[in-house]
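All protein chains but one are shown in place.
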Amino acid sequence: MAQRMALSTNYAIAYAVKNCDVDVIAAYPITPQTTVVERLSEFVANGELDAEYIPVESEHSALSAVIGASAAGARVFTATASQGLALMHEVLFMASGMRLPIVMSIANRTLSMPLNIHNDHQDMMSSRDCGWIQIYISSAQEAHDTVIQAYRLAERLDILLPVCVCYDGYVLSHTYEPVEVRDKQKVLEYTPRVERPHVLDPDKPITMGVMALPNYTYEFKYQVVDALKRVPKALEEVDAEFADKFGVKYGLYEEYMCSDADVIMIALGAIASTARLAIDNLRSKGFRIGLFRPRLYRPIPVELWKSVLRKAKMLAIVDRAIAFGGCGGPLFSDVATMFINDSERPLMINFIAGIGGRDVTVRDLEQMGLMAFKSLEEGLKEQCIYFGVRGVDYGL
Amino acid sequence: MSELKKWFELPIGCTNIEPGSSLNNITAGWRVFTPVIDEKKCTKCYLCWAFCPENAIKIADDGFPKTDYRYCKGCGICSNECPAKAITMIRQEV
Partner (left out) sequence: MIMDYSMSTVKDLPREEYFASGHRLCQGCPEAIIARLVTKVLGPNLIVVTPTGCLEVSTSVYPETAWKIPWIHVAFENAAAVASGVEAAIRALQRKGLKYKGRKIHVVAIAGDGGTADIGLQALSGALERGHDFVYICMDNEAYMNTGIQRSGATPLKAWTTTTPVGSKWRGKLQLKKDIPAIAAAHGIPYVAVASISHLKDFAYKVKKAAEIDGPAYIHVQAPCPTGWRFDSSKTIEVARLGVLTGMWVLYEIERGVFKVTVPVPQRRPVEDYLMLQGRFRHLTKEEIEEVQRYVDEQVEKVNKRAGYTAIGPVVRL
């Protein structure tokens, strides 16, 4: 039976993993992810989940162990954040290159230095082009449902890619919300076991993780490129099947008041929830502004995004990560790139905000919106604004 | 380049689904010295077979070890280890 419970996003994820009947979990504690795997270890300890829980000695080993387990045919899960994700970095590419349907939740947290346990997206953005499907969510319920969808998506034979479900550390990970925990039987019907073509099996011995020379490496890597191309449509299907089964649909992105907007604000994750209020306030003052929250961020469904964004005169892109020495934040760079060859395209302004858990308030977002309108009227003075840093004044 | 497979012809996920396909790689060209087994001296102890890094010595139906020269790299371990001194390394004619 479905159950309505007050759960933090971390716990909402743990319940989803339990109801997907995973076989192997390997994880290492790291704030603010830890309560996910604490709860999972309780499920295993009390027999609610029949799985092997591997308390590994590092995140590098966590991902390595779930790669081994997934290669042996198991349904697997791991979770991490921040430095843990950075420590996994090389292994991320191996998981996608080996086409293993691993699901990992990431409670996004900044990267040292300075050491800081609070939220921004620096961890994931530093690993964003690693061949994983990346979905950013903005509520505990969405996290719960997305983990279930992630198994369905990852294990599709036309996809077979690892998926990470990203959510803001503390802001979401530790915030309790009412969550409908989906009925286990229905979850298992939705995520049936599939026979994968490539697993370790003495009856059909194969060699996994080959070495390749320049003559074959590119072709193996292109397989990942190709599989990622299929993801947007596959996620739409997976989402539609989810809606049939559970009555909720998330889509590949969320748009709010975008249809007539002169300025569209783009933000991932929790900031987007706050931004709705800012949009409402600015709308009430007569500013035609909308909000676009990407859900599927890797791969980017370029044409879908553009179909919404191209109507605006100005895009205000809020990045919760710094691309040191780059042309702007990572989200900004992505959006700018998708319009680069269009003769008519919106202007774009980039706000770097919320670094290291700095609050991004409704008022902050209103101010960003106003700065976007001002830049639209008076011309763009600064393309990338490090918003709210004490000691920096852009005169806007 | 024509014999190289296209991306969609490769097995998925950096795997190789043809176990033991290294047999396609003939390593005879590595060899400088060639082992020759004198069956008159051979005592069929099979140490040469057990030690061969190339898995290139097979036990024939007559019980004698035979070298598969397609794969023998000519390392000389069989000759060095043969207790009966039945294996001689002979310089390969080019």
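Going by the order they are written in, the chains are A and B; count residues from 1 in each one.
One rule holds for everything that comes next: a contact is a pair of C-beta atoms (placed from the backbone, for glycine too) under 8 Å apart; a residue touches a chain by one contact, two chains touch by 3 or more.
Because the structure is a prediction, the values reported are computed rather than measured.
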| item | value |
| --- | --- |
| Among A:G73, A:P197, A:G251 or A:G356, residue touching the chain not depicted | A:G73 |
| Residue, one of A:V17, A:I54 or A:I385, that touches the chain absent here | A:I54 |
| Touch list for chain B against the chain that is not drawn | 5, 14, 16, 18-27, 30, 45-47, 49-56, 59, 68, 70-71, 73-77, 79-81, 89 |
| Touching residues on chain A - with respect to the absent chain | 23-24, 26, 50-52, 54-58, 60-62, 64-74, 76, 90-91, 94, 98, 193, 200-202, 205-213, 216, 220 |
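Please note the rule applied: only the chains that are shown with their structure count from here on.
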| item | value |
| --- | --- |
| Distance from the mean Cα position of chain B to that of chain A, given in whole angstrom | 52 |
| Residues of chain A defined as touching chain B within the complex | 97-100, 160, 197-198, 205-210, 212, 215-216, 218-220, 222-223, 226 |
| Residue ranges of chain B touching chain A (in the complex, touch as defined) | 4-8, 10-17, 19 |
